[in-house]
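One protein chain omitted, others in place.
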Amino acid sequence: MSAAAANSKGKVLLAYSGGLDTSCILVWLIEQGYEVLAYMANVGQEEDFDAAREKALKVGASKVFIEDLRRELVEELVIPTIQANAVYETVYLLGTSVARPVIARSQVAIAQREGCTHVSHGCTGKGNDQVRFELAYYALDPKLKVIAPWRIPEFYHRFPGRNALLAYAAEKCIPVSQTPSKPWSTDENLFHISYEAGILEDPNVTPPADMWKLTVDPEDAPNTPERITITFKAGKPVRVTNEADSTDVSDPLELFLYLNAVARRNGVGRIDIVENRFIGIKSRGCYETPGGTVLRAAHIDLEGLVLDREVRAYRDEHITPVFGKILYNGLYFSPEGDLITKMVPLTQANVNGSVRVKLYKGSLSVEGRWSESETLYDMEQSSMDVQGDFEPTDSDGFIKIQSIRLKKWGATLQQQKKN
Amino acid sequence: MSAAAANSKGKVLLAYSGGLDTSCILVWLIEQGYEVLAYMANVGQEEDFDAAREKALKVGASKVFIEDLRRELVEELVIPTIQANAVYETVYLLGTSVARPVIARSQVAIAQREGCTHVSHGCTGKGNDQVRFELAYYALDPKLKVIAPWRIPEFYHRFPGRNALLAYAAEKCIPVSQTPSKPWSTDENLFHISYEAGILEDPNVTPPADMWKLTVDPEDAPNTPERITITFKAGKPVRVTNEADSTDVSDPLELFLYLNAVARRNGVGRIDIVENRFIGIKSRGCYETPGGTVLRAAHIDLEGLVLDREVRAYRDEHITPVFGKILYNGLYFSPEGDLITKMVPLTQANVNGSVRVKLYKGSLSVEGRWSESETLYDMEQSSMDVQGDFEPTDSDGFIKIQSIRLKKWGATLQQQKKN
Amino acid sequence: MSAAAANSKGKVLLAYSGGLDTSCILVWLIEQGYEVLAYMANVGQEEDFDAAREKALKVGASKVFIEDLRRELVEELVIPTIQANAVYETVYLLGTSVARPVIARSQVAIAQREGCTHVSHGCTGKGNDQVRFELAYYALDPKLKVIAPWRIPEFYHRFPGRNALLAYAAEKCIPVSQTPSKPWSTDENLFHISYEAGILEDPNVTPPADMWKLTVDPEDAPNTPERITITFKAGKPVRVTNEADSTDVSDPLELFLYLNAVARRNGVGRIDIVENRFIGIKSRGCYETPGGTVLRAAHIDLEGLVLDREVRAYRDEHITPVFGKILYNGLYFSPEGDLITKMVPLTQANVNGSVRVKLYKGSLSVEGRWSESETLYDMEQSSMDVQGDFEPTDSDGFIKIQSIRLKKWGATLQQQKKN
Partner (left out) sequence: MSAAAANSKGKVLLAYSGGLDTSCILVWLIEQGYEVLAYMANVGQEEDFDAAREKALKVGASKVFIEDLRRELVEELVIPTIQANAVYETVYLLGTSVARPVIARSQVAIAQREGCTHVSHGCTGKGNDQVRFELAYYALDPKLKVIAPWRIPEFYHRFPGRNALLAYAAEKCIPVSQTPSKPWSTDENLFHISYEAGILEDPNVTPPADMWKLTVDPEDAPNTPERITITFKAGKPVRVTNEADSTDVSDPLELFLYLNAVARRNGVGRIDIVENRFIGIKSRGCYETPGGTVLRAAHIDLEGLVLDREVRAYRDEHITPVFGKILYNGLYFSPEGDLITKMVPLTQANVNGSVRVKLYKGSLSVEGRWSESETLYDMEQSSMDVQGDFEPTDSDGFIKIQSIRLKKWGATLQQQKKN
């Protein structure tokens, strides 16, 4: 195929993984008449980026971009997620969701710089990621066009399964990894890894022990607990120490990677759930979020010590679930995403202090916390022994006033029963 | 003091624990001119009820009532709390809070039956329990009067500390337990035990290993995991099985006590937090909620499989935190408490199915779940391999329509940047 | 075209209005090979149903169904909407939204009874009604297929504007009304009429005086106020009286039609807004909701007298906006719609009483209200003169306890300023 032909339909920046699917898509897009540039984001996943670059060029990419987004992922997405205690459906820590905005933003920036008219990705038509990527693309550059091959009938009818892709790869001389494919899919970044599909689709199948990649099996974790201290400033982790091995890290990325290491070796951070995708399908997923699990627990604990009750309640009811849903549904770049990310820091000004955490064979517990700032916790006020400037008779009035409404209601009920 | 004098101010039904405080209160109330009847609730705490009865009579109670409320505690409070996934400040499972309504209701019923004009309790003036008891009393019988000695200046000035109580006990021949008092306070029922005050008032003091009473230290728990299956019907646990020891229980109380036993021996259910009391003071508390922790995790997991996304989200945002706050603040008997407890079951009709749980050295994980009813989970629909009746092109329209608003916003932003 | 051909693609039940669009659709569907049955709902709109029936048969409908849904519209949709004070975006009273569920339900029932495989409607591809109808169809009968011609390219490309439809009508002998078409669209039922599109698309164009159809111009309304009394039981209107003309109605439908008459002649119920459609487009709409506006105001007023503060707040924050969104977005038949409609009555048990309303030249005011039941309003308790059993010193304790948290916060702020 000539370069002229390649150019006839314009340039596409394809989110490329180096795997079978996106390699076939790359070649197929060229076949459709596009010039294809390959885009890879380093968000902390285990990956041979050099091999992937080489492969992309080999199969026809006119350029390859590999962007290290790890720091912005931690600083701009992971930490605000922790600050908000954001979570989806009570348990899912949003590990895939947080990576999408940084990847999409970087991909759009390069597409604009390189004069691409289109962006493309290898997400399926049933999942959340297609939505997350595309809503971000459209919000960031409303003029960009999106090619989603797995939703284009001529593509998905041509490649109804893995065998068709393998045949195409053979035909087009696309190198194929010799590693046998696993009976599930994964998505990895420095915050987490997800497992879904394949044998996991039966929600009653226990994942095989060798599926879990990041964390050791709790049963194989050390027999003695490990203890670390995490310090927060304005709700952001600023330091992690571990006396046992003299660790003392404060760079956000380093700190996060260290938390990952400690949690991984102690088997902390696995979950196995059925969740509701944005498009309304239920889906079973297994996740490992080692460092994130520890960081979240420590942050929640510290807030108990330093956050005002009503601010905490407001955040818990009005920010936490909303931010979780925004991230999960791919709406980080949206008017409401913009609003909520500006709100989160307003709740965190006083979240200063340190939390001592113990990790042991899959479990995690807090052993103490303190803050050097003046805080709302007041040992004397709290004390059941010391009276401080507290006047017990005040509670009398407090309760009596609260009861006015209840007594009236109680009396009305009694009256109704009589009638 | 003559019986006539005792009667002159009327009858008081005192919530009696058998301990030093309420024994002194009992005697002091008689001294003030009341006839005192002692009330004890069996909510599953470890207690020598016979000894307490004898002691109450010995120190002057005219009658003693010991009520077994364990079944109604489980059926009317614990299970609805689980159904609602209710929690206070993200982590506290409301173990003390759930016991108060059943105790207060029973105490009021007996007070009415016995013609008492007053009820009394030994709660301090700084805590939550005074509020929980009294708001319940007032709602259930607006005419009852409450005597809260720890908020009456002549009482608390007379007894500024434990020594004053001991001296009074010696003077009034009140038997005193020889067990040295622990440097913290506890409150126990079949759902949980709490520890607070004393040495725990410094939030950075790690509780001593021997404080924890219900659960074994995770480090001392068995080296092999234990596995159970919990079955729910309409969101209520109806069966627990354990193949290893052939357990198969279905009575709600038995089932709950069995879950307690399993969780206790595997070290599951400890937390250590700083929370915000209703009266606005921060307070550090440690809690063990063994069976409740397991039951809650299993219930949340099953809801993933069977609950509609929007119903789950509604419940999570609009019922879970509200119910938690109502219970914590002692407003179970209130117009809003009445409303929310009627709402909870409306969300649970389809919560039918079973969850397989593994317990191991303080940690808890779900290994699978299934439902025999027709459910919203559809393996084929969920599958990434099978297309089912799903048309991938539909996702195109879904995303494009979602993006209308975002594109408009993105374009507006770009325009603003240009200007 | 032979009947055999007509049957070859199956039977379609078309929501038919008698207008140009749906008449053309009817003929076009036959042309496509369907047998078409026409469905009309009487939801209180001004319409010549007999003429429409005749026209449908004339242009080829094999059957025509005209269903009087007015009573179920009032009883099942309008009244619950009033009970919930449901509203969309603060001001829109959901007049179109409430009619859709009853229409869709009736259409599906007839489609099932008549063995139709398809249902069809004449809604455009940009509006809310397509969503409301189709989500209802799919929820009520997941197997029914939907034909939405205005979203089928071969249809909308063939009929790019009114002239193309007129030409088709001429060709197919479809009778066309001689009334010149208005420069806006309307949708009418007994709850309201809407105006949108055409000249209204410029949000700064004031609607012409002769657009408003239901209500008189406030300037032309009577110069003396009119007064009525509305009585509610469990939040439902059960009686309306007007001493001036001796009106006394209690049948829900009659009562609602009477409220409409009174409000219409006094110019009450007009609004003009820009709203956000479900698909994310902003749209300008003008609405008249005469009786609904009066009923809503009276219901809100009565709740002040009889509803507990916390129940009212819960409903206002957690039910009112959710129900409004569910109705607006066409999710009445959904798990969450089912949940919320079961919740509404739980809040209304005590909403018993009467409200006296004055209407005058476009404005509406409440002049008094009372309840014959025992209520939470207590004149003596409320009184600033009578002390009742209220102890002013209790407020002291109430305020002091509330201030604990605030003093601590204030002191922390002062400390921070010093540092």
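Here the chain labels run A, B and C in written order, and each chain numbers its own residues starting at 1.
Rule of thumb we're sticking to: a residue touches a chain if its C-beta (ideal position, glycine included) is under 8 Å from a C-beta of that chain, and two chains touch if they have at least 3 such contacts.
Just so we're clear, the structure is a prediction, and the values are computed from it rather than from any experiment.
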item: Of C:181, C:250 or C:363, the one touching the omitted chain in the full complex; value: C:363
item: Absent-chain contact - pick from C:22, C:62, C:231 or C:283; value: C:283
item: Residue of C:15, C:37, C:56 or C:139 touching the missing chain in the full complex; value: C:139
item: Among A:334, A:352 or A:412, residue touching the chain not depicted; value: A:334
item: Positions on chain C where the hidden chain makes contact; value: 85, 89-91, 124-127, 130-131, 134-135, 138-142, 148, 150-153, 156, 161, 185, 196-198, 201-206, 218-219, 224-225, 267, 270-276, 279-284, 300-301, 304-305, 309, 312-313, 316-317, 321, 325, 331, 333-335, 356, 360-363, 365-370, 376-379, 381-385, 390, 392-396, 398-399, 402-403, 405-411, 414
item: On chain B, residues whose C-beta touches the chain left out of the figure; value: 308-310, 350, 373-376, 378, 381, 390-391, 393-402, 404-405, 408-409, 411-412, 415-416
item: Chain A residues touching the omitted chain (full complex); value: 279-281, 308, 310-311, 314, 318, 322, 331, 334-336, 339-340, 342-343, 346-347, 401-402, 404-406, 408
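Following the convention adopted for this analysis, only the chains that are shown with their structure count from here on.
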item: Same or different contact residues where chain C meets its copy chain B, judged by the half mark; value: same
item: Inter-centroid spacing, chain C versus chain A (mean Cα positions, whole Å); value: 40
item: Where chain A and chain B are represented by their mean Cα positions, the distance between them in whole Å; value: 32
item: Centroid spacing, where centroids are CA-atom means, of chain B and chain C in whole angstrom; value: 43
item: Residue numbers of chain C (touch at least two other chains); value: 308, 310, 401-402, 404-405, 408
